[in-house]
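A single protein chain has been omitted from the complex, and every remaining protein chain is retained in its original position.
Moving on to chain A:
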């Protein structure tokens, strides 16, 4: 018999189910008094550096129906391109910006909404710069393992064109599924990022 590799297997994923909010956004779903505030609700402190932006969107199933029970987490660099993480080795990130957010999709409209800042650029493994992006992680009833994608910014055309990760998308017709259009209104700068789980214009999901 060949020797055994001394490795454990990763615990398998299971769906977050329809009641994921009980555990991850209990105040949002009416379970008051257990935690003072839902984790990840506020990402940006008053003194945070960078351009304030709102990111909204919906998660659509294969019939085009928005998911009203999804939960989304985002993870991103600060305005200088540094992550607020103890394993960030390149420097100290802005202490007034968490970089991590968590929001449910609305129970009626299916819309999610993050108040954040526009991230700076971070390097790829070979040192080339990636285009500014926000990492998305989507869980819900019917999703057996969390889906990982990225949102890029439509007003970063030059950076997007040279991003080593976007360059890996073989079918260029799919690149626009990762790029959020920018709008400016009375509430400031907003980006809209609709995520299509299945079918026409299906969002690119990553195995990282």
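As a convention for this text, a contact is a pair of C-beta atoms (placed from the backbone, for glycine too) under 8 Å apart; a residue touches a chain by one contact, two chains touch by 3 or more; residues count from 1.
The definition used in the following text is that contacts and distances are computed from a predicted model.
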Problem set entry | The complex's invisible chain, by UniProt name, from "Protocatechuate 3,4-dioxygenase subunit beta", "Light-independent protochlorophyllide reductase subunit N", "Hydrogenase expression protein HypE" or "Phenylacetic acid degradation protein" | "Protocatechuate 3,4-dioxygenase subunit beta"
Exercise. Where the complex has a chain not shown, which of A:31, A:48, A:79 or A:154 is the residue touching it?
Worked result: A:31
Problem set entry | Omitted-chain contact residue, chosen from A:77, A:117 or A:180 | A:77
For this session: Tell me where the left-out chain touches chain A, residue by residue.
Result: 6-24, 26, 29-31, 33-36, 39, 61-63, 65, 67, 69, 73, 75-77, 83-90, 98-100, 107, 122-125, 130, 133, 135, 137, 139-147, 150, 165, 168-169, 174, 197-199, 202-208
